[in-house]
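Have a look at the structure below before the remarks.
Note that one protein chain is taken out, while the other chains of the complex remain in position.
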Amino acid sequence: MAVLAIDNVSVCYGKVEAVRNVSLAVEKGGIATVIGPNGAGKTSLLMTAIGLIPSTGRILYDGEDISRLDTEERVEMGFCLVPEKRELFAEMSVYDNLLLGAYSRRGQTAAIRRSIDEVFHRFPRLKERRAQNAGTLSGGERQMLALGRALMAKPRLLMLDEPSLGLAPLITRDIFHIIASLRELGVSILVVEQNARAALETADFGYVMETGEIVHSGPADALITDPRLITTYLGGNEAA
Amino acid sequence: MSTTQSRFAIAIAVLVVATLPYVLAPFSITLLNYIGVYSFVALGLVLLTGVGGMVSFGQASFMGIAAYATAWTSALMGYSPWLGLALALVVTAAVAVVVGAVTLRLHGHFLSLSTIAWGLALYYTFGNLQSLGQYNGIPSVPPISIGSLELIGSTKIYYLIWPLLLLAMLASHNLLRSRAGRAMRALRGGNVLVESLGVNAFWIRLVTFVIAAMLAAVSGWLYAHMSRFVSPTPFDVTMGIEFLMMAMVGGSGYLLGAVVGAALITLLKDGIQDYLPLIAPNAAGQLRIVVFSALFILFLQHARDGVVPFVAQWLPEPARKRPAPANPLPRRTQPVPGQTLMKVEGAQRRFGGLMAVNNVSFEVRSGEILGLIGPNGAGKSTMFNLITGALPVNGGRIIFAGNDLTNAPQRKIARAGIARTFQHVKLRPRMTVLDNVLLGTYARTSSGFLAGALRLDRGEEGCARYETMRQLDRVGLSERAFELAGNLPLGNQRVLEIARALAADPILLVLDEPAAGLRQQEKRALAELLRALRAEGLTILLVEHDMTFVMGLVDRIVVMEFGTKLCEGDPRAVRDNPRVQEAYLGGVA
Partner (left out) sequence: MDSEIAAILAMDGIATGAIYVLIALGFVLIFAVTRVIFVPFGDIAAFTALTLAALETKQLPGTVGLVAALAGLATLMELVSILRAGAFGSIPRAIFFYLLLPLIPAAVVWLTAGTLLPMPLRILLSIALILPIAPLLDRVVFRPIADASVLLLLTVAVALHFALVGLGLLFFGPEGVRTQSLTDYTLNIGDIPVSAQTLLIVAAAAVFSLLLYLFFGFTLSGKALHATALNRTGARLMGIRPNYAGTVAYLLGSVLAAVSGILIAPVNTIFYDSGFLIGLKAFVGAIIGGLVSFPVTAAGSLFVGILESFAAFQSSAFKEVIVFSVLIPVLLWRSYTFAYSEEHPDE
């Protein structure tokens, strides 16, 4: 059963249709990816799934229609997003950013402290910089913090918008390893990416989105060998 | 709408303004006079706030200074009001320079708060100086005389106020389309971009501030001799906020918005005064300000951009012509290839306890493309900021073309011949592509505010525009020259930044992740462009993460890690270096 089902969703900005009748699903415990070029509407899709922008159509979480719920309510149900712009609290320390990530679990002090230790274990760089303000981190370190912060909420369903943006090849590999390992914790994942190769190597199922529509979909290992995709998206992008 | 059409529209407007006094009753003409007088202040606010992004609550104080200056000169000292005008302009300008020099380094809401502070300080000064009559003010201010004609009565002074206003608007219009006006328009969004193009942001802000103050001064002079009485009340913070309302309601980004806003607010106040007693007879006095404020709040909630842009949506687009061919701007001679162009010696930069750049040395040779790569947090962007002057070094030296540019301000480095692009695209989304790239020519041109306002800069402007078009042709963006830069997709925006850098005629081009977010074909086109530029003798330094892009393009590579230089050499050698693979590439080529 799909933990997330996006059913015939369209998003309009004034006269411009950024997302047009898109339907997709994320299986429970699975990793789905949406690949496509810059400007295809992938970010708008994620923003409406989490409730930050309005849309027509339905969003179903574990079969339940959550289209009318506020973002905050969806987050409390275990549905989290790491947005494209990261939206960190720049004037707060790395530690406080992580702490606030666990806001929906407030009260479980000991468990929260353990979660912070886990994040520091995964991202030793963040541990070094724990007292620094998030705004002083480098681009890649901010990505790590954004991901770490999302993990603090112990989400059931996690959406990631371009997790590899601005990251060096080595770190990109690490990030996708982490994404793959989340599966073991029972987290279902939806990754939107421009780095098609890394995304398809990690995911189970893939969707290709262009100018607001899903033009192609299928199991990830089928897509990665699809000749049409190889020329447009898989042109030997990264060294790793 | 072509130039002929707009000229026709202006002629009609002038005709209407000239003949209104013959059609309207004296009271309406008085109202129009007040609208005209207030429009000067609102016009200043359009330039200061709408264009320059500096919200000022204190413009009424400048009006007050001028009003008091001329009242003192003519009523208390007995001299001609024209001498009063001279004194008003001088005193207001002097105060504006002092206040501006002190406060304009502030940003955002701090700046606006400071305008409330000095606005209040000036108000209490007016009200407490014995020589200025304290809160009772100065009565019996004489009228303005032109020769033997005294401007008493609403119609006569109408013909002084409105022509002056039209002249001021014309000058402002010319100014905004000139080099200085472009710099003014580019101020909003932060200093880093404009300084990297050679613009002295503080100076532009200060001049804009003084211009707005002088416009308020003209307003104060006219006001004093029209109402024939000066007291502190019309110049307090309440009035200051009303002027801001006028600019905002009219449309603070539009010159016409000043007049429209002044008219709307004045008529609204008048209307409220007339009709409120009919609705709420007992509470009319107290409710006036409540209704007025409530309406303003509603306006800010629902229509913050103002009336003029709302109406402008339905007007036809002005015709845009491709700039005509003109003489080229003088160009630098590129250095002979193969020599040391820039030398970084032991550069250091600290953030708190962290050494972001730790004793890094390398050189850039003329005519080469040098790649700077490394993991995130290695210090690459910091290094770029040190080289371009966006950040000061804590140690070491940077020598460019034989000149020591260590810790030089961005402006000086830009003028020395280094042009850059940014990791996160920096441009002005509400300016056209052409205007954004034109900013690149700022350091190569020199017309100032006065030349711009009086349109004495046509020659230089023509050259600059043509040069800009050449660069746009070269990068393939000339079809979109008149679109708003913010509407372009990311790939085109990155190319726009490069066109802008090229318009500065640099010797060294510094590119921060130029290929990030581009599609495959766009990356190929970019690589082509960079190779072509190298063939013309340009030197390029770039940071990138896309290894395929880098390997096929650069002549040499410098690798950074944890703030230090890990190694340098030709692409193949670097790629095969095991330490580089371990730190950055991930072990598999």
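Remarks
To keep things simple, chains are lettered A and B as they appear, and every chain counts its residues starting from 1.
Operating definition for what follows: contacts are C-beta pairs under 8 Å (C-beta built on N, C-alpha and C of every residue); 3 or more make two chains touch, one makes a residue touch a chain.
Here the structure is a predicted model, which means the values were calculated and not measured.
Set against the missing chain, the residues B:Leu31, B:Leu206, B:Leu287 or B:Ala525 yield one that touches it, B:Leu287.
Considering the whole complex, the residue from B:Thr30, B:Thr70, B:Thr92 or B:Ser114 that touches the absent chain is B:Ser114.
Contact with the undisplayed chain is limited, among A:Cys80, A:Ile179 or A:Leu229, to A:Cys80. Contact with the chain not shown here comes from a single listed residue; of B:Ser131, B:Ser148 or B:Gln301, that residue is B:Gln301. Looking at chain B, the residues touching the absent chain are 53, 55, 57, 102-103, 105-110, 112-114, 117-118, 120-121, 124-125, 128, 188-192, 238, 241, 244-245, 248, 283, 286-290, 292-294, 296-297, 300-301, 304, 428-430.
Mapped onto chain A, the interface with the missing chain covers residues 50, 52, 68, 70-72, 75-76, 80-81, 83, 87-92, 96, 99-101, 103-104, 106, 133, 135-136, 149, 153.
Following the convention adopted for this analysis, only the chains that are shown with their structure count from here on.
For the pair chain A and chain B, the distance between mean C-alpha positions equals 38 Å. Taken together, the chain B residues at the contact with chain A in this complex read 351-352, 354, 374-377, 381, 423, 489-491, 513, 516-520, 545-548, 583-586, 588-589. Those residues of chain A lying in contact with chain B across their complex are 37-39, 125, 129, 132, 136-141, 143, 165-171, 173, 194, 232-233, 235-240.
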